[in-house]
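What follows is a short report on a single structure.
Part of the complex only, each chain left as placed.
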């Protein structure tokens, strides 16, 4: 809930979570209730009974389509990039409708209710902490070539600062500004956890593992547009896909490092480009090294769990099952624990 | 190397590892050199130039086929279940040949060279430590039904003591007595490592995760015969496969626990039977819970890394690439680190 | 047609069958015509021009979605679990709409028109005959262990009486109360027919074949909820799927039979769990015995033909082709014979 001047108002995730079968009754619809919605896009439509808007609205965790009705007294037009305070009604079959009462710019919103922005806009909240942890990981790399490579991209003066401003996917997982850094770091954490516990520990190259984990999705900095937080594919994203873009970014960085050993480059690039695990998922080569196996599985695990939590986050609290997940071709069981 | 009375003799793994391209010369074959070989099986063949034996020989890490020539002075017949001290020659194309000079029973071998047995017979060495760690994990389970279930199977007086005497697979990974316990425990360790690091930590049921990890392959206690350490499939293993056998073992144990909640049983069984991840790999249902996803990936990871080490263990030291792995449909890169 | 007090009224299947392209004209819609509809579910919606209902309605053979308009004079609200006498209009593109004139409970309906219930509610009509035939099959089993197992589950005092009250699938085939018994019996009939005609007759174990055929889908008694005849998946159904549930039910029954031979149990369970024929269809093991091959193919045949008839039953009489079948990824040709 976001604290307003006089009352608390829910975000879309909260609306969907608290939406119990019991309440799904006609009574709900007569007295509309207000909530906060970030408006990702809004297009005016000339309907048979007058104009209305088709919008994508949501908060930091979810985005869905909504109609915005206009014309009633006190109801104003939605504006893309603004936060709408709006009455809403939601129906499982026909989805969401809103009537906007007031539009806030992000700054106005933050002024209205401090801290509310991180709940409403898909921007990661703890980016400074992520940066620090990544910096410490850079410094922990012992091989000087690998450390220099990583530093030249993600370090304080690194050439790839978009890394901290990119999403990790369009919708499936970590679809928020900073999601790429967040996902990459979590994969590195998992990989190091596995490394510490593994009977193969002495044979695993920790440096390659850390660097490959942090850079495995580096190509995603050019794969998605961040305009209006819509995370649409760029032309490059569609023509090259993030693995090929990643190779190009890495090659440009490697060229600049004198004496970067060819075998080391090859081992690192192998782990990075094989991280989808199988050719049919877009890796041009399958994993063949210990580091590549660990990376592929940790990447898979983090993507799955984050997607799981996205699905669970918008599931009604009294339901054990999420909606159908296209990623898993199944509904997921979140249980009632 | 195994210390003999007067000299040190290699095991098969050591022979294959030290087998460099440089040494692969005809000179090697004229003066046969002795080594120790566990004889898994031996069948006498009437060849066109007299009788000889076809054997499976090896040590605790590997087993390959060998011919055993007889008839020369001082050369005796190989005996299944014994350790042979034998001259050998090895050729990449035609494989291994041995001439047995002496046969040891396992007891005689241990008397001859203390501690040599664990290098020569595929029996895990640290089974007591595994038992202790598993016992501690049992005790860490807070849900009383799950703890009782786990204890009734793997605890001190548990009904499933074969768990500590079974291999985890025929050849691909953990193919040794105690391999099942070793693999199951390592999967539990990885799963707990992931659990501790996961942003989803609070939503994951640690008890189900631990119990499912330890019991995920429980059906393997009836899947492989341990006669002569050959780990052949049993009739049940072929007719039911380990997942179905596991369900039957679990059901028998659950029946005996009064009031075992049906939903809990269902959640646990779900995680266990979905651990192959996809229907085409033999799971009758795909993972749909957080615990199931973590288990499937940790199982996959441990199986892959153990298989990787098995392949690497018999690779010549100066080679970066293992032989072709049927599991990965590729040679694996162990590097030269 | 169901004989009413003054007139005969069609069921939904009959409406769809007699629905010729010729009649699909606007004239149809002005004078609504009454028919009988079982109301599986009904949810009230607040539309932009007043409230209406979204219902699932149908008869014993089919169920589709319908709108129920209210508000007109003489039109009442639909009630789940009741039979509606309702004017209807149907349009290929926009589907079915009804206006309910009268609601009957099942008892009232049977009083109104004897025998009409079996046409309107998805409940098999000849359950007593099925029971008798199954009982005779039980008695025909010569192996005492198998006969006792079968009798303990499906016999007169058997523990699994839900077998006679369950559907065999959610929608694809035999989706009606008693459908499980009906399908299982038909598979047994086909299997015995093949058995009698087969050159392999003397090598086939008739007892295993009969028992496996009757019990192959036994897990389905816990897979679908029969509330309101909606046949939704239960939690267990989604978490375990019917093959694993079946193993658990069988194991509980086998445990209670003293001296049940282990090999016999394994052979029986093999045939049952392999009946989907391939791993990718959810069997944890592929068929490896004669009985398993026959069972898998007879099961497949009965499911396909029943699905074919379900599709054909709602095809317009003058059309050779059914609607698109998702099961077969194609329209089906019923011809004009």
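A few comments on the model shown:
Labels for the chains are A, B and C, by order of writing; each one numbers its residues from 1.
Criterion: a residue touches a chain if its C-beta (ideal position, glycine included) is under 8 Å from a C-beta of that chain, and two chains touch if they have at least 3 such contacts.
Only a predicted model underlies this, so the values are computations on that prediction, with no experimental measurement involved.
The total count of identical chains across the complete complex in this file is 6, with 3 shown in place.
Basically, only the chains that are shown with their structure count from here on.
Distance from chain B peaks, on a Cα-centroid basis, for C. Because chain A and chain B share one sequence, their contact can be compared position by position; here over half of the interface residue numbers appear on both sides. One simple way to say how far apart two chains are is to compare their mean CA positions; for chain B and chain C this gives 47 Å. A separation of 41 Å divides the Cα centre of chain A from that of chain B.
Contact of a single residue of chain B with at least two other chains is seen at positions 267, 270, 288-289. The residues of chain A lying in touch with chain B in their complex are 186, 189-190, 193-194, 196-200, 203, 205, 267, 270, 286-290, 293-294, 297, 300-301, 304-306, 308-309, 312, 328-335, 337.
Against chain C, the residues of chain B that register as touching in their complex are 235-236, 238-241, 243-244, 247-248, 251-252, 255, 262-263, 266-267, 269-270, 273, 279-285, 288-289.
Partner chain C is touched in their complex by these residues of chain A: 24-26, 29-30, 89, 91, 93-94, 320-321, 331, 333.
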